[in-house]
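Structure below; questions to follow.
A single protein chain has been removed from this complex, and every other one stays in its place.
Order of writing sets the labels: A, B and C. Residues in every chain begin at 1.
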Amino acid sequence: MQLLINIVVLASIYALIACGYVLIYRVSRVLNLAHGELMMFGAYLVLACSSLFAGHPVMALCAAVILSIVTGALVYIFLMRKMTGEMVLAAILTTVALGILVRGVVVLVWSSQQQYPAQALGISNPTFTLPGDGHISLWSLVLVLTNLAAYGALFGFLRFGRWGMRMRAAGQNPLLAAQRGINLHGVYALAWSLSTLTGALAGILMALDSGVTGSMPVIALKAFPAALVGGLDSLGGALIGALIVAGAEVLLIYYVDPLLSDVVPFLVLVAMLFVRPWGLFGTREELDRV
Amino acid sequence: MAELAIENLSLRFGGLTVLDNVSFTVEPGELMALIGPNGAGKTSALNCISGIYRGSGAIRLRGKDIAGLAPHDIARLGVARTFQHGELFPQMSVLENLLTGRHARVGTNPLAEMLFLPSVRRAEVAHRGAIERIIDLVELERFRHAPVGALPFGVQKLVGFARALALEPTVMLLDEPSAGLNREEREDLARFILRIKQELKMTIVWIEHDMQMIADLADRIHVLDYGRTIADGKPDAVLSDPNVLVAYLGTETVQSTIVQATPLP
Amino acid sequence: MLKRTLLGAIAICALTIPASAQDAYVVGLTGALTGPPSSTYAPAVDALGLYIDRVNAAGGVNGKKIQLILEDDGAQPSKAAANTKKLITQDKAVLILNASLSSTYAPVIAETQAAGVPLLFASSVCPKSVYPPAEPLQFCTTGFAANYDSQATLDFIKARAKGPVKIGFSAMAIPLSRGEIDYAENLSKEMGMTPVDKEVIPPPTADYTSFATKLKDAGPNWVYSWAPWVTQVRTLEALRKLGWQDDYVAWGHLEAESELSRLKDGKFFVVNSNALFQEALPIHKEIEEAAKKAGSKYPAATMAEGWIAGMAIEAALKGAGWPADPAKLKASMENLKVDTKGLRGGPIEWTKDNHFRTKLYYRVYTWSGDKISRVQDWKSYDVK
Partner (left out) sequence: MFRPTPRASGYFRTDYAQDLALLQTRAERIGLAALVAILVTLPFVATPFLLDLACQVFLASIGALSLMLLTGYAGQISLGHAGLIAAGAFTTGILTREIHAPFWLTLPASALTGVVLGLVFGLPSLRLRGLYLAVSTLALHFIVIYLGGEYETKRGFSTGILIEKPSLGGFKLTDGRAWYFVLLIFAAATLLICVNLLRSRSGRAWRAIHARETVAEALGISISGYKLLAFVISSAMTSVAGCLFAYYRGVVSIEAFDLFLSIQYVAMIIIGGMGSLLGALLGAAFVTVFPYAIEALLKLLPNVQKLAGDIFAVNYASFGVVMILFLILEPLGLVGIWRRLQNYFLLWPFKYKPLAGTRK
């Protein structure tokens, strides 16, 4: 039972992070390698807001979430917009550079000590016992629920929302979409905001559960295989991929060697790349035409 | 023996049939034009011959079945081609593009190249000589060192033609070499095609939309429509074939204009 | 290719900083002032700076000031090597301090040995080369040290446990921590305990629960962790979340004091060689005041380690006289006794072949009721 909960919690973490990769990749074919740093930034924003809105944890959390949405949009407007139309590799490296920048800034502002946003907000993290002697902490539970809500909302939004439709169109054929009067920059900025939002949610909830340090972005790197295994342009795939990777990791830790947990997601990934490079649910890339 | 023989070639992408039981042969030294409306499967046929697409059926080069070989192996057997859009290496100079086209004829190994041993130097000089002869042939002397990306489109197409020649092929596959060229450049091209046919005795498969040029130059014409052969034979016979006219123009009413536009030899 | 010259010229212009005037004792430090593991080192270095400032304000040592030059290596070996080289050759440091991750030791040792400059490990874990028989140029003041820590911890467990001990271990997946936990596992067998499980946890881990689940399911009644603080405390928290209520012992890093009051866990013990500020000794007050005056960004409770290093440096320089050179300093350090004024259980004593200390003292703290309390007073171990 506990193993199952562990898998679900870890899968939720990975899935919530992975959907950020998917959102941006799906719309603009750019892989955002600064996702982990933006996620950590969200967690640190809670710290900043907790001192700003001392005594109002709900206000502080809302402010942090809104700020991270704004951060995402700003990143697009001031940085990634300049990279549209450039080589994909250049765009990806820009995100790498952004990540390095964010890490530096975070250390400068908040130092690299372990910090506890939950303590700063004055909220606790009780544990619930589930039937079958499973244990789950409050914020892990919130994370699982948030993840489900986020995926539900995103599915609905992409399927039925006006802007969601535009995002799908922009992802499939940007030129055509632009000709049909879709504001591409608006769509891309929206994708960046949403992606940063989900990433920040993951970061905030993890930080509330167990604190935050400057090494948090590495976790996002491990969520990356999940997105790839599922297929980089498929939301549902990210969910399944996260389950697979988290399942493999938790079971290996329990039954084989905990040390493998660092390597295995990537081994799963390499195996996947050999068999089906475009992932379980991704779209296959087209053949070259000459 | 035919230089190149295609037997019952079929190609499907998903549910779409691109080529349907196409067969033709090209004799040594023959210039065969492959024509047909857009989407008829001409380029796909060339792609199958050069191994980029894998269809079903046999492709025989001097009697040997080459279907299923990798593109680079087919090229090594002496099948060179040009591409509709040039497809050159824009950062490289004309010389380097041509030397790359000659890849299969250069035999140096990477270890020797690292040290640029005298053998490598000699080989490079020798191949440079061969390339210069081709540059002479297609009159590209002025552009030798220029990066190809900066050249006018017409010149780029010629470079593509020269790059195919650099392989010293026995079979040339030309994919719309004249598309995008002006009158003067077309005349030059026609001259070069005739020269390689006469002087180098090359076998040529030539996709072309310029009926004038075909009528003037081709030994034989093979017509495809929706992946199927609809005519094959001497230019004058094929170009006045009603099936061909229907395929090109859709109705028989405009037939006369075409016949008029097609000068008889 | 010609451009390299240009670059060389720029580099020379940018980097040739005039060597500082030699009218002070120059002490150079390379440390992990930033970077992931810096939380263990940065406060100590800060405290060391405060201590040296105080010494200087009081007239210095032998009438000369101490110039402390800090170089950040971000725990990267290459950077540490470059820093050391610079400190020795350009700043002419007579003493090099290392306050960084163990991976920086080897290059720093190599550089100092080549130059014949003494090297003091201050706040970074003591390498075995300072244990007797010590390497001639290496010294250490740091509270925590491989093998002895586990010895003391297991002794504490044995003394406190009522019945048979089933012990679980938790390490971080870095060679140092893994090595120590392996040592502890063997030692626990010798001491008649039953090791039931050992978790080696990679540093970037999203959720410690998976590791804790395995640890808990092995059914230990004690768990011991000797690793960077993150791993120690997150393993504990994950175990507690899973409903494991037995005793947990970990090494008391700089963060220990504030973390004990955050966790308020009566079955969480920290083994420490420094007296916690809870004891409120006069020296503690002194440190607190100094930190307050300087507006330090670190809590005073994390500063004992750096303070002790400062005391040792002051004493060593005093013994070396003026002008000091590396050889004189080495001679002074080989025969040194530093009174820690209660910060430790006893003085730090160095001899010709023991550059660690002749006696080690350990205390154990935990949270009881509403404050931190001592569960075991100084217990000493002879170093041989």
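Operating definition for what follows: a residue touches a chain if its C-beta (ideal position, glycine included) is under 8 Å from a C-beta of that chain, and two chains touch if they have at least 3 such contacts.
Since this is a predicted model, take the numbers as computed values, not measurements.
S.K.: List the displayed chains that the omitted chain touches in the full complex.
M.R.: A, B, C
S.K.: Of the listed residues C:V26, C:I66, C:A173 or C:M193, which contacts the missing chain in the full complex?
M.R.: Of the candidates C:V26, C:I66, C:A173 or C:M193, C:A173 is in touch with the missing chain.
S.K.: Which of A:L4, A:I66 or A:L101 sits in contact with the chain that's absent?
M.R.: Among A:L4, A:I66 or A:L101, only A:L101 touches the chain that is not shown.
S.K.: So which bits of chain B touch the chain we can't see?
M.R.: Residues in contact with the chain left out: 50-52, 70-72, 75-76, 80-81, 83, 87, 89-93, 96, 99-101, 103-104, 106, 108, 110, 113-116, 120-121, 124-125, 128-129, 132, 143, 145-147, 150-151, 163, 167.
S.K.: Which chain A residues touch the hidden chain?
M.R.: Where chain A meets the chain not shown: residues 31, 79, 82-83, 86, 88-90, 92-94, 96-105, 107-108, 221, 224-225, 228, 232, 259, 262-263, 266-267, 269-270, 273-274, 277, 288, 290.
S.K.: Please give every residue of chain C in contact with the chain that is not shown.
M.R.: Counting only chain C, the missing chain is touched by 1-5, 7-8, 10-12, 14-17, 33-35, 38, 42, 45-46, 49, 68, 70-72, 74-79, 81-82, 85-86, 89-90, 101-103, 105-107, 110, 114, 127, 173-176, 178-179, 182.
Methods note: only the chains that are shown with their structure count from here on.
S.K.: Which chain's mean C-alpha position is the greatest distance from chain A's?
M.R.: It is B whose centre lies farthest from that of chain A.
S.K.: With contacts counted as C-beta pairs, which pair of chains has the highest total?
M.R.: Most contacting pair of chains: A-C.
S.K.: Going by C-alpha centres, which chain would you call the most central?
M.R.: Nearest to the common C-alpha centre lies chain A.
S.K.: Whole-Å distance, chain A centre to chain C centre, using C-alpha means?
M.R.: 36
S.K.: Taking each chain's centre as the mean of its CA atoms, how far is chain B from chain C in angstrom?
M.R.: The answer is 74 Å.
S.K.: Nearest whole angstrom, what separates the Cα centre of chain A from the Cα centre of chain B?
M.R.: 50
S.K.: Quick one: in the complex, what on chain C touches chain A?
M.R.: 34-36, 38-39, 42, 173, 199-211, 213-214, 217, 229-230, 234, 237-238, 240-243, 255, 262, 297
S.K.: Can you list the residues on chain A that touch chain C in the complex?
M.R.: My answer: residues 2-3, 5-6, 9-10, 13-14, 107, 111-114, 116, 119, 127, 129, 133, 135-137, 140, 206, 210-211, 213-215, 218-219, 221-223, 249-250, 253-254, 258-259, 261-262.
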